[in-house]
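Below is one structure; the comments refer to it alone.
For this view, one protein chain was removed and the others were kept in their places.
Now for chain A:
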Amino acid sequence: MAAVATCGTGAGSTGSMVAAGSKNNVTSFQRRGPRASGSDSSYSRLVSIAGTRPSVRNGQLLVSTGLPALDQLLGGGLAVGTVLLIEEDKYNIYSSLLFKYFLAEGIINGHTLLVASAKEDPADILQELPAPLLDDNVKKDFDEDACNHKTAESNIKMKIAWRYQLLPKMEQAGPVSSSRFGHYYDASKKMPQELIEASKWHGFFFPEKSSSTLNIEPCSLTHGYIKLLQFIQNTIYEEGFDGSNPQKKQKNILRIGIQNLGSPLWGDDICCTENGNSHSLTKFLYVLRGLLRTSLSACMITMPTHLIQNKAIISRVTNLSDTVVGLESFIGSERETNPLYKDYHGLIHIRQIPRLNNLIYDVSDVKDLAFKLKRKLFTIEWVQDNYLRQERNIYPPGFSYLLKQKDSAWGEGSLQHSTFLMSFLAKATAFASRLVRHSEPLEQTGSGRALQAAGPRLWRDGRRQEAPGLLVTPP
C-alpha cells in the first residue's frame, strides 16, 4: 500500500479535497468525484480501507453499523467522522445489543476498537460479542424462515392495496460472506475467541481510570468525561488516525463505542436532578465531535435519554449529534398486548439524519418501523397493515355494510377507495344476504334504479361478475 502523501492541493479540480489546509490531515470528508488524472492515489487509498464504502449520494465514506437493516435506513451506513447516538430503551436490552453489533462489525472488518464503559469492563464486553453468520452454516435455517414468513403474499402484485406496493421493501436477512459491507450476527452464539484476540482494541473502564490525576484545568466537564476525552485523543494521536503519522502504510478506521453516556456511573448527575451540571455532557459531545471530524473514526454512543430529567438537554444533545436513533421496547408497556405489535419487540425511531456535504439527505419514506429479535436475528420492518388493521377494528366482521358512493348512489365514485374497503370486508366471500355493494356500476337497462336495487340481480349471467379489486374467491 502506498505511503500516505498529501492529496493534490492547489488545483481546484475534482478529486479529493483536503479539509484542513495547513496540516497533512486526511479527514473523512473527502469528495470522491470522477478520478482526475493527478489525484488518484488518495482515492484508491481511502476506498481500500476494509469495511468502508463511499456513499452514493455525496461520496462520503461510510462504515456499517453492524445491522444491515439500520444501514439501509441511515442512507447506506454510518459516515466516518460522525456520531451515532442511540437513545436507549427502557431496560437497556436492545441498545446494548446494537452496541455489540457495532463492535462485532469492527472486529470482522479489522478495524481498531475503542470501548468505553463505566459499567462493564471492556474485556468482558468483547467476550460477549455475537458471532457472525457465515455462508454455509445457516442456509437451511434461512430457507425455512423464508417459507414461514408472511411476505410470501406480498410477492403477488397487489390489486387492492396498491399504494403499499410503492413503499420500499426492507432488506431481508440472508447469509453473507465476510467481504460484504454489512454482516449478520447470531445473537445466541459468541464470537470465536481467536477473532477477538486477533483484533486490536483499547478499553476505557472508568472505575479504573478515575483515580489518576488530571492535567487539565477544571472546566465544567465532569472528571469522567475529561479522562475519556484525553484517552480518545491519545489513542487517535498515537495510532495515527488523524493523519499525524505519515509513515503509517495502511489506513484503518477507529470505532469508538461509549456505553451509557450520561448515566450516574460516569459521574454525571443529569439523570438524577433537574438542575445538575447541564453543560458537561454537551461540551463533551462537542469536543468529541471535533476529534471525530479530524480523524478517521466513527463513534456510537448509547445514552439513557429516558432518564434525563431536564428535557432541554435532550434537544441540545440531539442537535450536537449527527445521527440519532431511538429505541423503544414494548416490555412492560401497554403496547405489548396490542395485536398490531404482536410480532415485534419494539419500535425504532430515526430521529435525525445528518446532511453532510449536501443540502439534502437520504431519508427513508417509511416512518413506522419496528424491530424484532427473532431466531437469533435482529430485523427491522415496517409495521405493515397498520391502516388495514385499524379499518378492521371499525368494521368488525360478521356484519353487512352498505357503502354509499361519493357523488351519487349509482355513480362512479372513487373506485379505488371503495374497492379497497370492500375487498377487505369481503375477504371470505361469505356475503351476508344483504347488500354488500361494490362500486363497479353495472349496465343499466331501462330505469336503472329499480333494476339494481334487488340483490339477486347482481348475478347477471348466472355467474358472478368478476369485479376489479375484489379478492379472488376461493374455489
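In the analysis below, a contact is a pair of C-beta atoms (placed from the backbone, for glycine too) under 8 Å apart; a residue touches a chain by one contact, two chains touch by 3 or more; residues count from 1.
Just so we're on the same page, contacts and distances are computed from a predicted model.
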| item | value |
| --- | --- |
| Which of "NADH dehydrogenase [ubiquinone] 1 beta subcomplex subunit 7", "Snurportin-1", "Mitochondrial import inner membrane translocase subunit" or "Elongator complex protein 6" matches, in UniProt, the chain that is not displayed | "Elongator complex protein 6" |
| Touching the absent chain when the full complex is considered, from A:223, A:289, A:335 or A:349 | A:289 |
| Of A:69, A:327, A:356 or A:380, the one touching the omitted chain in the full complex | A:356 |
| Options A:48, A:220 or A:245, residue touching the unrepresented chain | A:220 |
| Candidate in contact with the missing chain, chosen from A:58, A:199, A:235 or A:329 | A:58 |
| Chain A residues touching the omitted chain (full complex) | 12, 17, 19-21, 27, 29-31, 58, 216-220, 229-230, 233, 279, 282-283, 286-287, 289-291, 293-294, 310-312, 315-316, 319-320, 355-360, 363, 365, 367 |
